[in-house]
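A selection of the complex's chains, in situ.
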Amino acid sequence: MELLRQACWLLWKDVRLELRRRESLMSMFFFGALLLFLFQFSFEIRQDRVAEMTPGLLWLAFVFTGMLALTQLFQPERENFCLEALLLTPFDRAALFVSKVIFNLILMLLVELVVFPLFAILFNLQYWGLLPSLFAVTFLGTLGFCVLGTLFSAVTLKARARELLLPLVLFPLLIPVVLATIRCLEIILRSGAWSEAYPWLRLLIAFDVIFMTAGYLIFEWVVEA
Amino acid sequence: MRQLSKAFGSQWALRDVSFDLRAGECVALLGQNGAGKTTLLKLLSALMRPTSGAIELARPAVGYLVPGAHLYEHLTVGENLRLFLALHNNKKTPAEVEKALSRASLTGAQDWLVSALSAGMKCRLLIAKWLLVEPGLLLLDEPYGPLDGAGVDLLESFVSELTRAQTAVIIATHQIPRALALCSRALVLTRGRLVFDGPRDDAAANLDRLGESLLPRGEAWSY
Amino acid sequence: MSSARRGSTILGALALVFILVGQYWGLVKAPPDAYQGDSQRIMYLHVPSILTAYLSFFIVFVGSCLYLWKREPRDDILAYAAAEIGVLFTALTIVEGAIWGKPTWGVWWTWDARLTLTAILLLIFVAYLMLRALIEEEQRAAVSGAILGIIGFLDIPLIHMSVYWWRTLHQPPSILQPDKPPWENVHPSMLVALAINFVAFILLYFYLLSQRIRLGEKQAELRRRRLYGRR
């Protein structure tokens, strides 16, 4: 697959840029810890309320990380006309989209991987058994977030006025993704029953598929001259 | 190239420019500051869309060299080359890469970050990159600027190699004597219009008439 | 140079002796706590560790100020070294505390003011190390570190106040109060054990610090040699 090969190279480049040393990963870990501290200071999270608040808090952490990552996502391409350098090569434009989505996803998943257990320890939650399902749902939500976010971030790369409309369309689309994920998490945490979560889950998957396809198709137009 | 025009806002940067390029031809693109040289090259490289007109390319691979741009500053020299070669679907071996770098006097700089290179070294690196990619049409935008004597030699031998390999080359520059010595044909732009298109000797003879401020006062421009 | 090395070695040896004596005293001679039993003995490590961590923060501050003022690489090496060892001791305190907390309180962690403060201390130290690691250019990294060292130190009293108020003004103090040991009926040998361990930790701290400084100086020396050639 030509597309995948190119996407891998682009991904390799981003990863290279990010981790010349392993400290970036460490910073991820402490970042997760920090967010939980912040929550603790903002709301008294009492034991009896934790289960109820968990999905919201977790997603707050993830969305925040995601947004921060998005502002910097295309920074390497902004500098020194590197986007032009990429466009001069005959690569499939969608490969850039795929690689940035994956890069963003990796970053967020790493934070999530840290935050989940930390959350459990610090707030004394007993959801170890549910962890796989929680993670699966979160993954779907994160994917949707990354896809939309990458598109959004690519659009702001260009300052042309007419394209400022696109974020206006894109951004509200994030809300259903986040909503569906939170509801799913809530249901799983409350009852552990997948069956109840199905409608939300289907919605989530549908969103992911639609946005990925749309992004894949639209991206060439977004970055092209 | 047919009737190429480009407007920015309400202003024409390029007006009805048409010309043909033959394979293996080397063209000097001359013109005052703001004449539209860079705009023309960007249109040719498809980094910009023409407001009107169309571009037809026989071999679609276009190389565009702007000194100092188009490199990831925080990747090393080797990483930059590997990335761009991979995206160009270019299967050069590491030995060939090493050879191109040594031609550009960058041996041993493989593991340097690009941000640690001097201006001339970055330009040499770009030359090495296009040397490896072998594009069908190469556009050079003021390539002489940061190069020292040896760098100019490298650039010119690189250009003549390419033209021998049937690549068309366009050099936009203000180093008119050097460019005319190297190229067989010249284009002159003035305020977005193509005012001259012909062999270099005609250009050299008519230069004063074509653009008042192409040469500094009293410059001898023998080649 | 070599006299400094000898001093450092003596410091290390002394620290070792005191640690051994202190551990003997703490683990064997001092009686078990009336309420907590043997688990209380971890206090002999716990309290000295946090003390050295505080000391560390102060040294980072001093080193940072000196560096910004005089621009001597020496001061930067000092600050960096102190920060690294500070992380070690702060982390140690938390781990000891957690180990202690499990049998006494039944949880590893609780949002008590003192615990929170220690954790914040750790986060600041860690941020210091991260900041330095993630900035490529050496001088930049040193200056950035110095700035964080100073601002962080200035911030400590404010953090201290806010965290304590957070726990006291806002809601009744939690049932768990690690800071109220029954001093009235402490056995004297408990105090002796604590004192010996204090000295031991301070000695250990300065030993580690001197070693870490030596390491930093060696690295600087190595860089210089690469530049100027062997001399």
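Order of writing sets the chain letters: A, B and C. Residues in each chain are counted from 1.
We take it that contacts are C-beta pairs under 8 Å (C-beta built on N, C-alpha and C of every residue); 3 or more make two chains touch, one makes a residue touch a chain.
All of these numbers come straight from a predicted model, not from anything done at the bench.
Expressed as a composition formula with the shown labels, how is the entire complex in this file built up?
A x2, B x2, C x1
One rule holds for everything that comes next: only the chains that are shown with their structure count from here on.
Can you give the whole-Å distance between the Cα centres of chain A and chain C?
The mean C-alpha positions of chain A and chain C differ by 37 Å.
How big is the gap, in whole Å, between where the Cα atoms of chain A centre and where those of chain B centre?
The computed centroid separation for chain A versus chain B comes out at 41 Å.
Using the touch definition from the top, which residues of chain A touch two or more other chains?
There are none in chain A.
Send over the residues of chain C in touch with two or more other chains.
Chain C, residues with two or more chain partners: not present.
Within the complex, which stretch of chain A touches chain C?
Chain A reaches chain C through residues 20-21, 23-24, 26-27, 30, 33-34, 37, 40-41, 44, 121-122, 124.
Which bits of chain C are touching chain A when the two form their complex?
107-109, 111, 116, 119-120, 123, 126-127, 130, 133-134, 136, 166, 170-171
Over in the complex, which chain A residues touch chain B? Could you list them?
Interface residues on chain A, with respect to chain B: 2, 5-6, 9-10, 12-13, 16-17, 76, 79-82, 84-91, 225.
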